[in-house]
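Only one protein chain is missing from this complex, and each of the others stays in its spot.
Labels run A and B following the written order; every chain starts at residue 1.
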Amino acid sequence: MTVRQGPPQAAVAPALTVAAVSVRLGGREILRNVDFALGPGEFTGLIGSNGAGKTTLLRTILGFQSPTRGTVQVAGGSGARRRGPVGYVPQKIHLDPDLPMRARDLVALGLDGNRLGLPLPSPANRRLVEEMLTAVDAQAFADERVGHLSGGEQQRVLIAHALIRRPSLLLLDEPLANLDVRSASEVVGVLARLAREHRIAVLLSAHDMNPLLEVMDRVIYLADGRAAVGSVDEVVRGDVLSELYGHHVDVIRVHGRILVVVAPADHTGDPSEHAALVPPEPRSPR
Amino acid sequence: MFSGFMVHTWIAVSVVAVVAGAVGLFVVIRDSAFAAHTLPLGAFPGAAAANLLGINPFFGLLAFAGLGVFGIGRLRQGTRRDVITALTLVTLLGLGALLLSLTTQYSSEIYALLFGQVLGVSSGDLGLVAALGAVVVALTAWLYRPLLLSSVSPELAEAQGVSSQRMEILFLSLVALATVLTLPVVGALLVFSLMVGPPAAARLLAVRPSYAVLLSVCIALPTAWAAVALSYVTSWPVGFFIGTLSAAAYGLGSAWAAWRRRQSQRAAATELI
Partner (left out) sequence: MTSVLSVLFAAGFLASGPVQTALLVGGGAAVVSAAVGVFTVIRGQSFAGHALADISSAGGALSFLIGLNPMLGFLGMAAIGAGGMELVGVRRMRGRDLATGVVFGVGLALAALFLYLDTTSTSTTGATVTVMFGSMFAIAPATALYAAAAGLVALVVVATFYRPLLLSSVNEELAAVQGVRVGLMGLLYSLVLALAVSLSAITVGAVLSTALLIGPAATALRVAKRPGPATLLAAGIGLAATWLGILLAYDSYTWTPGHGWPVSFFIVALVMAAYLLARPATAGRAAALPLDPGRAGTGA
């Protein structure tokens, strides 16, 4: 389900095209007919509650999972495992506090973690690592053990690790989930800047879209395997989400924050009945 | 202590320490001490099997160690890692009980296989030990980066096209090879001490992975040398000293690391004042 793709884009090859993808796992249809394209440098939030299919979609884009129907195309190439064009920050990486690895070393492994043979010191690589560390504001702790870093610091290191090969697409699976508000906004800020400066398409999954409101160009809202794609104002609306969820949904905006309230399954309220606090929905396009 | 047969032992034990130190660092990072214990102990019945068939015990050890790698690595299929390792171990040892009862090996030979003996390496074997050691070190260097990445995070490795399942098999095979070459001198039961104690200390003291590997080898070497020297002097089994000295190495290493941490915390605190 696609709701108005937003203003037509310049004729540039999309960084990612997901065409009518469905994924069936263990007898259940996790994703149904998901369809969208991301342009270079676009920052897109993949929003949905737990179990909505966000991780499955990301894994399908990465090639870890084959779609039952439809195709995924990344910046020209398609099919199985990516080796370069896609950067990935997975959901929960446990880093042992005793792990003998500095932030710098982990970022360096982003360059050549799959190369066989004795690693020879390379000044060129060292420069690249230094650049990346600067880009994510990690110089202060570049020589600390990764296991000793805070959640937000680790995320920035992982972003550097994922971006050091200059991919055109960066996927992040719930990177903000365990971060406090300040770390979350730092990470989002770093990502938005990098996306803009280097024309990297960013697809970031989250269950709360509020930390992303300032930077998201578009949102992909997943519910029950189906997706609504468009700008926040186009998609995050009572009527659109009610159709997506299949029951009554209210969207409440308070102090610049958005709250999506899904009514209980047996609620048979008529669609025009809204919560008392809701101000009129903004009608103008962004 | 340094003449004749003992020269073989010094060389062999040095090779053993280098291999155990290098491979052991990955054992510790991957939290795989159980596998490092299972592979040598599971390999030990292979010597009995080889004895029955009249072939060089090395091949028997290698074969059983290979079975161990197969058991731990390939038979996972939804079972917990520690359970499958335990079951692989008891299967191989159960076979071992049978084979031992059928062989003509003396109790003292069995003891030597389990706990090591100082004169465990003949001049013929020395060449094999050195060659095998070189192979293991070369393989570890060759696989260094993907092995390191998949040890830190299997998912990051998969994102770069490195199969973590394949890395696990390769890692277990490295441990199996290391095991077979260290077993005759150190003994099946204590091999893993050398692959756990010194590397665990090194990992606490070194921050960079490459330094950690080197430090691990540098700690393992004097540990092994001291064990041989003490065993020679007291006639007590090498395994006894390997086990106690490796634990001591870990204890000292972790004490030093804790002291260093306290020092830097104190320094940071005084800066604030």
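Note that contacts are C-beta pairs under 8 Å (C-beta built on N, C-alpha and C of every residue); 3 or more make two chains touch, one makes a residue touch a chain.
Bear in mind the structure is a predicted one, so any value in this text is a computation, not a measurement.
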Contacting the left-out chain in the complete assembly, out of B:53, B:83 or B:138: B:83
Residue of B:64, B:144 or B:241 touching the missing chain in the full complex: B:241
Of B:91, B:173 or B:210, the one touching the omitted chain in the full complex: B:91
Residue ranges of chain B at the interface with the undisplayed chain: 28, 30-34, 36-37, 41, 73, 76-83, 85-87, 89-91, 93-95, 97-98, 100-101, 107-108, 110-111, 114-116, 150-151, 153-155, 164-165, 167-169, 171, 187, 189-190, 192-193, 196-197, 200, 236-237, 239-244, 246-247, 250
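Just so we're on the same page, only the chains that are shown with their structure count from here on.
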Chain A and chain B: spacing of chain centres that average the CA atoms, whole Å: 42
Residues of chain B touching chain A in the complex: 25, 29, 141-146, 148-149, 152-153, 155-162, 202-204, 206-212
In the complex, chain A residues that touch chain B: 62, 64, 81-83, 86-88, 90, 93, 95-96, 98-102, 105-106, 109-110, 112-119, 143-145, 158, 161-162
